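Complex shown without one protein chain; remaining protein chains in place.
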Amino acid sequence: MTANTIGQNQSSLRLTTLKVLETLALLLIIAFIVLPILWLAITAIKPQEKAYSTTLIFSPTLENFEIIFSDTSVIINEGTDRERGEVGRNMFPSVVNSVVVSGATILIAIPLATLAAYAFSRYSFLGNSVLLVWILTTQFIPAIVVAIPFFTLFRSITLFGKPLLGTQMGLIIVNMSIVLPYAIWMIKGFVDALPGEIEEAAFVDGCNDFQILFFISLPLIRPGVLVASVFAFIMSWNEFLFALIIGREMRTMQVALMTTSGARGIMWEQMAAAGLVVMIPIFFLALFIRKNVVDGLTMGAVK
Amino acid sequence: MRNSRLIICLLLVALFAALPFASVYADDMDVMDPATFGLNPDKPYDGTHLKFLICCSTAPQFASAAVKGEAEFTAMTGISVSWGDLPFGSFQEQLYLEATNPNTEFDVVAFVDAWGTNIYDFLHPLNDFVEEAGFDWDDYGPAYQGAATGLSDTIYGMPFRGHPLLLHYRADVLEAVGMGPPATWQDISAIGEAITASGMDIAPIAMYYGLNVDQNLFNWYAQLWGAGTDIFDENWEPVFNNEAGVAATEQYLSYVRDGYSPEASVAWNEQEANQELVQGRAAMFIGWWWMASRMTNSEIPEVAENAAFAPAPGWEGGETTSYGYLWAVGVLDQSDDRDAALEYLKWLTHPITERRIVLDASDPALDTNVAVRLSVLADPEVNEVHNGLQGVASAVLADARTIPLIPEYTEIVPFLAEAINELATDPMADTQAVLDRTADDVRFVMQAAGYYDS
Partner (left out) sequence: MRKKRWVPWVLVGPALLIIVLTTIYPLLAALYFSFHKYKLRRPPQFAIQISENGIHIDWSLLSLDNYALAFSDSRFINSLQVTFWFTVISVALSVIIGLFIAVVVQKGGRLHTLTKVLLIFPFAVSPALKGYSWRFMLNENYGIYDLLIDQLIVGPINALLSLINNLPFVEIALISESIVWLGDKFWALFMLAMSETWGWAPLIALMFVGALGSIDEQIFEAARIDGANRLQIFFRVTLPLLRPVILIVTMLKTIFSLKMFDQVVTMTGGGPVRATQTINYYIHQIGFVRSLDIGYASAMSYILVVVLTICAALYVSLVLNRD
């Protein structure tokens, strides 16, 4: 064997070791990411008495979901010698609250953000860039500072004879403070990416500003607006501090997770079931906007 | 051990003595007749809707009242009631915010003893109500009376659900080491030593030193009082750091320090510790009596069959003083439907309602042993359904006390709970030093609130 082939063998050996190491690293990363989610999913379908253990041997059940969505007492392990009653904790109203609040938040925020983003991108007006940076910095205001005054304000303001505190409306208003800035920056990114020539041509053809905006530009940035809507939906869905302080007994799902605490401490199998309900829809939404999440979170600062 | 036998004997005597009273509630009473409860038969509040702020409505002790019979109340009065279910962890917060809110929608609120002090100004005094309803105020033990009135004579809430501290234990394990249930806190250590020496694979006791809604103070109070000291003296000076206080605290912490309570108990809350007992990993647990059914309903046959209960221990050579924990129900002064709310309170806290709820064990999800009236606790039929648990409870309640009922106490409690948690988690911490520092913190709050002006 010549020295050359030995060298080649060594380098191919080194390459193989690298490959193996890389695969191991990838598997480790996958385990790191997936394990908590997988474990939650497993616990959600475990019968109550197996939830407090690491065992993987159990017969799957939907009882936990039944309990978190029923109003009355549920008999579990029916027909066995382990038959027991458990009072249901209906979380359905909380699901409705979450959907309504997050839905209404984007219904209000996205049209406004789209108009603003378009203006920021297409017009140069006094204070344009200063305003944009200022909007960027509003995301750094701690949520608790927003929550305290709105809490005291909503206690005294009534709408249709009901104080705003503890209503969906109150929470939607406060959610604007976190959703709008992100949405503006995100949609502005999409408008920026749109070539200006088409609008230019329309202008020459005699369209006015609004005709251009509504008939030319908006249809073109529709995918971007959709992505921003999904992003905003996820943000308000996962929001916790406002929901706790402003939402109060109008519980969103995030706060409803706290109600799985009962006579056994936190009833983990119910928490896991509720957790899945909170998480699954967001999974699909997150996959859908996978490529844009980073831009959204950093408001386009990392590219 | 001899003590506990004596108590049980006394109880039996008390039970028979109470028999004549029991006949007051004959079963043929018509629970659909407003007159039975002293309710207004003319339905003056027909169509009124009340909102009731309460925690944990899925817990049997609370759920039982909502499910059992509330429809009957509505049928009799035309008043409907909806329960605002809140998790225990955020209940205190929500209670303050709703009660102090001029626009609140709630009419009726439940509160735990000291929590009430912050909202006394917003509650409707109930002295006239008690008299008018013909309720016997002395039907509640001293701890519950105190917790419902604060430092004054004004009744702010009607006792609704209440809990004495109970020792939950495994009769088989204690028998195996030749011991009976501990009569004193010091006995627990002796039993712990015996169980450890026997090599049995079970923790002698499951304590809870974790920070969770201040539950780690429940047992500490009892030991503090037993050792002859208190949180404050009569001048509101903290005294829990005096010699007796340090001794009580060290005794309280000795269970985990000596290895009789699992190391993890430094982070447990009451429910988690109870779960150890229910799962057969611990032989003793001291906590509220409503948890008794958790043990008797355990999935592990050994645990369920050997479930036994005794009064919480006392202090060797000192007193046996338990903490009586009270959920009271009050009516908000600003409620638009205050009179309807009082009508509801009359039904909710009526002895017949209370008795019916504990007697009915038909639905396992709603089965509860919790009653607050001495007459119901002494009722032989009730005791028969719950294996004499109520008798044990009355014995504990006779000497039970309540915590300092001043608004500042809710600000002080986290200091105390943190001190206990710190002493439990940090083996190097010096008990005297930590308690002294905590006393300084407490004094600071009391000073700011103007307690030491004179």
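A and B label the chains in the order they appear, each numbered from 1.
Note that a contact is a pair of C-beta atoms (placed from the backbone, for glycine too) under 8 Å apart; a residue touches a chain by one contact, two chains touch by 3 or more.
Given the structure is predicted, the values throughout are model-derived calculations rather than measurements.
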Partners of the unshown chain among those that are drawn: A, B
Candidates A:74, A:146 or A:186 - the one touching the absent chain: A:146
Contacting the left-out chain in the complete assembly, out of B:104, B:184, B:212 or B:298: B:212
Selected from A:99, A:136, A:157 or A:226 as touching the chain missing from the view: A:136
Residues in chain A touching the chain absent from view: 18, 22-23, 25-26, 29-30, 32-37, 39-40, 43, 52-54, 112-113, 115-116, 118-120, 122-123, 125, 128, 131, 133, 135-138, 140-153, 173-174, 176-177, 180-181, 184, 196, 200, 203, 209-210, 213, 234, 237-238, 240-241, 244-245, 254-255, 257-258, 266, 268, 271-272, 275, 278-279, 282-283, 285-287, 290, 293-294, 297-298, 301-303
Sites on chain B contacted by the missing partner chain, in the whole complex: 89, 92-93, 96-97, 100, 118, 121, 210-212, 263-264, 266-267, 281, 407, 410-411, 414, 418, 421-422, 425-426, 441
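The rule is simple: only the chains that are shown with their structure count from here on.
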Rounded Å distance between chain A and chain B, as computed from the means of their C-alpha atoms: 40
Touching residues on chain B, where the partner in the complex is chain A: 56-60, 63, 67, 84-90, 94, 97, 101-105, 269, 271-272, 274-275, 278-279, 291, 294, 297, 299, 363-366
Sites on chain A touched by chain B in the complex: 49, 52, 72-74, 82, 84-89, 155-156, 158, 162-163, 165, 244, 248-249, 258-259, 261-265
